[in-house]
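After the structure tokens below, expect a handful of questions from me.
Missing here: one protein chain of the complex. Every other protein chain is in place.
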Amino acid sequence: MPYRVVASERRVGSPPIRRRLQGLLEKRGWWLFALFLSLMAAWAIFPGVFAPYDANYLNPRNRLISPGGASPEGSHIAGTDGLGVDLFSQMVEGARLTLMIAVVATLLGAAIGVTVGMLAGYFGGVVDRMLMRLGEAQTAMPMFLVAILLLSLLGPSVTILIIVLPTLVWPIFARVVRAETLQIKQATYIEAAVATGCPTSVVLYRHVLPNVVPRILVLFVVEIGHVMLAEAGLSFLGVGVQPPDITWGLLIAEGRPLLTVAWWLTILPGVLLSVTVLSLNILSRRFEQYAGAAA
Amino acid sequence: MNSPKPAPFAYGQIDERPEEDPGVDSSAPLEEGDRDTPVLLLEDLVVRFKSMEGIPITAVDRVSLRINRRETVGLVGETGCGKSTLARAALKLVPFQEGHVTLLGHDLAGLRNTELRSLRRRCQMIFQDPRGSLNPRMTVGRIIGEPLRVHGIGERREQAEAVREMMDLVGLPDELYARRPVQLSGGQQQRVGIARALITRPALVICDEPVSALDVSIRAQILNLLADLRDSLDVSFLFIAHDLAVVRHLSDRVAVMYLGRIVEEGPVGEIFAQPRHPYSQGLVAAILRADGFARQRLGQVRRLAAGDLPSLLNPPEGCRYQSRCPYALDDPCRKTPPPDFVDSSSGVSRLVACHRWEEIASDSLDSAVLGADGTEPDISIYAPPQGDPKDSVEPENRAGE
Partner (left out) sequence: MSALLEVKDLSVSFETRGGVVRAVDGLSFSLGAGESLGIVGESGSGKTVSSLSILRLFGLFDDVSVSGKILFEGRDLLRVSEAELSRIRGGKIGMVFQDPLTSLNPVMPVGEQVAESIRFHTGASRPQAHRRAVEMLDRVGIPDANKRCEELPHSFSGGMRQRVMVAIALACEPKLLIADEPTTALDVTVQAQVLLLLDELRREMGIALIMITHDFGVVAATADRVLVMYAAQPMEHCSIHHLFQRANHPYTEGLLRLVPRFEHQVHGRLHPIEGQPPALTEEIVGCPFAPRCSFTLDRCKQERPPLFRIGPDHESACWLAAERAERETLPDKPWKAV
């Protein structure tokens, strides 16, 4: 049994400094990350407002200007690429497709995973075994390689990408939701609902689902990050998004050959991607705390 | 709902209600039989489970029970005796293997799922854990109104009205309508559970230990509420408890259950005054009463209900109680399970499943010592640990002076 030493007549046991520091990012600084994500969303929705140049306008005379430098047309805060296109404008422009693919693919994955997980968890037995074995088989396969294979067979396109990416994440949703459902199934209010005469569909939709939603939300936010990274990876390998579409992953891929002469072409989109994924993670932790407090 | 509008939701005394049962409409096209039809009839019910290791367990073993209209039956027994399983099997919330369950004149075995669901409208349940039985994501109003929505009773506005009326009936202030269960106290949560169970005007309400999770002062409030509802509504209760004392205030009849079998059944007064089965005697003695005789009575429990409950995995042979019974004989107690003997010595018929009940009944010593009939126990039979209980606080034990 854990206990804390207490001396009389004084306040004791404030949390240790290390724990405070750990919690600081989530407790105090989380809004910074939320702000960053809102900015990214704004980029995605109104790129024209934020991008100083047309992301498709190239001018070879302005090639490889380093960040902060200027061309006759103006300053380039993030420099320019090998074709003289403004990198910052490309990053702003890339936010749209990057976020769109990640969100839509994760939504699809979540929809499949939640349905499968809830059915498996609630009914158990054969349904459970079949659905969960399917998920496990998929987890055991190197799905990333399968995705590469599929994309090279079907030809890379945004639509195919949005169909392939959910297969990477649905088993995760399914497992979490199944575990959660198994637990909720034990709750007396589920029995009360059945005893009242609720048909199974009503039990699942009105009583089980609202109680897994907090967990799904947390997971959803994290998985957007994962899917974003997966998309970047596939695009980097050339089987994902194809030019002239822009995503951050594609920007990193295009900058790679020039890494020795123009570091910013890979590093800056990389940093952008990393900070976005980090923000998503921190925000999900924040959600988790709320979900925990509500339950 | 294209049927005629459902009858108003208001509860009244039974005699104010129309003769034909108004509760059954298009969503519940089931006949309920006349007033003499028992609300619940269990005949030789058997419920078996598989344990985690796959060993079959007989949780309920050939149990018969009848609950008449407007009658309250207490079902008492300790953990693992099968009382909760029995209640759930009666609503077919768990499957049963043998026997018959007749709910409001319908044999459950022959019912389709949709019919079963509409029958459940007339048979509701109140649970032990008041907080756990309420969906934490719903508001109080929604929780209470849920059965109405599920069974499609009334328009939205009428439902809300019915909910408020019900809240008033169970003593929940109106401002709790939009609250969530976590914001309520334990007693209020249980009132929500009661309101939800009563809103469809059920004929039978099964209460599974409705007060055992509540504090003493709140417990009494809820027991009184249930007693009021029993007196004013046309409803039967099956009241499950592990403690005889709770049942006493509400039940007309009591059935005592032990390891899957009903060992004694009879009118509540009789069971308390003169328990026939040794186990019932032990239960009566185990009621913790606040007076100077507590220790002596507990000594009785040790004699009447020695040791622990045996495991259902490996129930004793013959009479299920023989391993703890002070009266058990090798023959017949340890060999053959006792049949239900009928005791009509007091004018009312009671059932006792004990081979030796007549000998035990004539042994007047026990009931005198138990003090169950309202008289103080005759403690001279058992040497009290420290003389007259009135002097039991020795001077040196007094507070530090």
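Chains: A and B, in written order; residue numbering restarts at 1 for each.
Going forward, a residue touches a chain if its C-beta (ideal position, glycine included) is under 8 Å from a C-beta of that chain, and two chains touch if they have at least 3 such contacts.
This is a predicted model, so every value here is computed, not measured.
**Q** One chain is left out of this view; which of B:185, B:336 or B:349 touches it in the full complex?
**A** B:185
**Q** With respect to the chain omitted from the figure, which of B:93, B:116 or B:287 is a touching residue?
**A** B:287
**Q** Looking beyond the chains shown, say which of B:109, B:298 or B:348 touches the absent one.
**A** B:298
**Q** Going by the touch rule given at the top, which residues of chain B touch the chain that is not shown?
**A** 78-79, 185, 187, 215-221, 223-224, 227, 242-245, 248-250, 268-269, 272, 282-283, 285-292, 294-295, 298-299, 301-302, 305-309, 311, 371-374, 385, 389-390, 392-393, 396-401
Everything below uses one rule, namely that only the chains that are shown with their structure count from here on.
**Q** How about chain B: which of its residues touch chain A in the complex?
**A** Where chain B meets chain A, its residues are 91, 93, 117-118, 120-121, 123-125, 127-129, 132-138, 146-147, 150-151, 193, 196, 200.
**Q** Can you list the residues on chain A that touch chain B in the complex?
**A** Result: residues 187-189, 191-199, 202, 206-207, 210-211, 213, 294-295 of chain A touch chain B.
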